[in-house]
Every structure is written in C-alpha cells, then in structure tokens.
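Every protein chain but one is kept in place in this view of the complex.
Coming up: chain A.
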C-alpha cells in the first residue's frame, strides 16, 4: 500500500507549480521601472539581428531582447497589439510590412539626425522609418539547363507557357511578396494578377530562398527568383547549394532588378523611446552599417556612406527600376496571391 504522505506531497507540488505559474504571469508583463531593456521585433535574419544587438549593447550597455519572426507576421502582430505592443523597435527585411505599421500610425518619427544618415529614396516619406539594408532581386539559374542568354528579359515572362515546370520561387515568405508588390507598382493590377496566375501554373513552390536556390543547384528546376545575398552567402561558405548556379541581374528597368529596402523604426508606444532612438541611430549609422558590411550576411549597406561588402556586385552597377517604396502595398499583394491560389 502507498504511504499516505506521498499524496499530500503530490498535491502540494501541484499547488506550488500552479502558484509559481500565476506568479510568473504576474511578473512577466511588467518590467521594473529602472530596467531599460529594449524589446526588438526582428524580421531580419536572426544572425544579423544578433550581431547588431550584441555590438549595440557592447557600446551602450543597453540590453536588448529579440523576438524573431517574418515581416508580415510581426508587422500584423504589432498592428493587432496596437498601443499595448511590447515592442520598442521593429526591423523588417522588406519595406511593405513597415509601410503597413506606418499606415496604422503606430511608428514614432525617427530622430532628424538618423534620417540624415540615409538617402531619402531608402526611407519613409513620412519620416517614421529609415532603411538599414538593401537586397536586390535576381534570377538564379543553372547554366547547364538554361544559359543566361535564354533567360527572359523580364521576370514577367516566367508566366509564359514555355516556362511550365521550369521556374522556382518561395511565395510563402515576405521576400517574394515584396517582389510581387514591385511588379504591381511597375506593371499594374491586371498584369500582376496574370503573372501570378502564370506562376501558379508554371512554378515549383519552395519553402525559402535557400531551398529555391538549392533546387536550381541540383538541377531540379532550371531557374528561380530569389534575392542576391543567399547566393553570395553560400558561395562565401563552400558553395554547397550554389556551385552549379549563376545569377542574372536585371539592369534594364524590369521588376526583376527590384531593390528591396529593409527598414528600421521606433514604435510610438515604446516605453523607452530615447534608448529605442539610440538603437535606430546605431543601425543606420556608421557602427551598424559597418557591422553589416563586415558580416557574412551580404546584404547591401544603405546608410552613412559605408560601402557594402566588396564581395558583392558594386551597388552602383545595380540600376534598379524606379519604385516608390511608399506605394508598395503588402496586404493588397497578399490578397492577390490568395486569389491566385499561391497562399
């Protein structure tokens, strides 16, 4: 027979656990007043986010805790949280999610000095977010399957029947959705919806940029639409997923050369606005941009005149199409992609 004491012990343990859970709940939400830890909602790559934050904390002593996620996941999350958002600073990989939060009037104006660090075409016209990095659209292709001169002059042509089963892309992520928003801004609604329908019919869908590139590298599919830096990252490492591939840059004004800008912003509801502005100034300024240029991330620098990593095709040679970032409409594009059955 069991010893009666054991049962009492079990009940006490359960009570203790429940009590500590309630306590945790009580403490979890409210930081002590002297605590100036910033909460960063980071849609940029985890690794880059960590590098930035570590250097910032080293220089300023301000601790930062990070919540990672996708552009629209975190952007819509901030909108849903509203003024109660625990976030102080928000970083995206692409500007549409930033415009979404800006449109909900949840961003604080960036400090004037910070705005002065970034060329105006890479920042919000409302002055509530600034560019912190940039990436260009490319077509990654497997020359053994399709030489560069057989690639179309416009990525819109991938919707044509001859590309049936021959083009790869990652529609689930914010990266590709930003590219679609550029196609929409440059070519209009009808052409975009038609393009999406064509891609739905022709394309092979992958989970991420890297998975898309890897499929092209293996020869599963001849070409894919991605951003440049995944390829450079892989080449810089060992080329395991890119050795059989090359990049085509679109310098003819086509949406295939769209330059997407990663944004940084301070939340209007931030409980540490001064420290949050300090972090944004760090990111757009020389220290943050140098962290980016030195890192293995290989996105382009946009702020404070810091040159990009020399391994990249020079920024001045990109010649992207003229896209007004403030016109890029994320929710509309997601709706169009839902209509096309890509989401």
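Heads up, the rule we're going with is that a contact is a pair of C-beta atoms (placed from the backbone, for glycine too) under 8 Å apart; a residue touches a chain by one contact, two chains touch by 3 or more; residues count from 1.
Keep this in mind: contacts and distances are computed from a predicted model.
J.: Given the options "MaoC family dehydratase", "Glycine reductase complex selenoprotein A", "Iron ABC transporter permease" or "Cytochrome c oxidase subunit 1", say which is the protein name UniProt records for the missing chain.
T.: Choosing among "MaoC family dehydratase", "Glycine reductase complex selenoprotein A", "Iron ABC transporter permease" or "Cytochrome c oxidase subunit 1", the correct UniProt name is "Iron ABC transporter permease".
J.: Among A:121, A:154, A:193 or A:210, which one touches the chain that has been omitted from the display?
T.: A:210
J.: Which is it among A:144, A:240, A:274 or A:311 that touches the chain not included here?
T.: Hidden-chain contact among the options goes to A:240.
J.: Where the complex has a chain not shown, which of A:35, A:54, A:73 or A:153 is the residue touching it?
T.: Among A:35, A:54, A:73 or A:153, only A:73 touches the chain that is not shown.
J.: Given the contact definition stated above, which residue among A:118, A:146 or A:174 touches the chain not shown here?
T.: Among A:118, A:146 or A:174, only A:174 touches the chain that is not shown.
J.: Name every residue on chain A in touch with the hidden partner chain.
T.: The list for chain A reads 2-4, 6-8, 10-11, 13-14, 17-18, 21-22, 24-26, 28-29, 39, 46, 65-70, 72-77, 79-81, 84, 86, 172-174, 177, 205-208, 210-211, 214-215, 218, 220, 237-238, 240-241, 331, 334, 337-339, 341-343.
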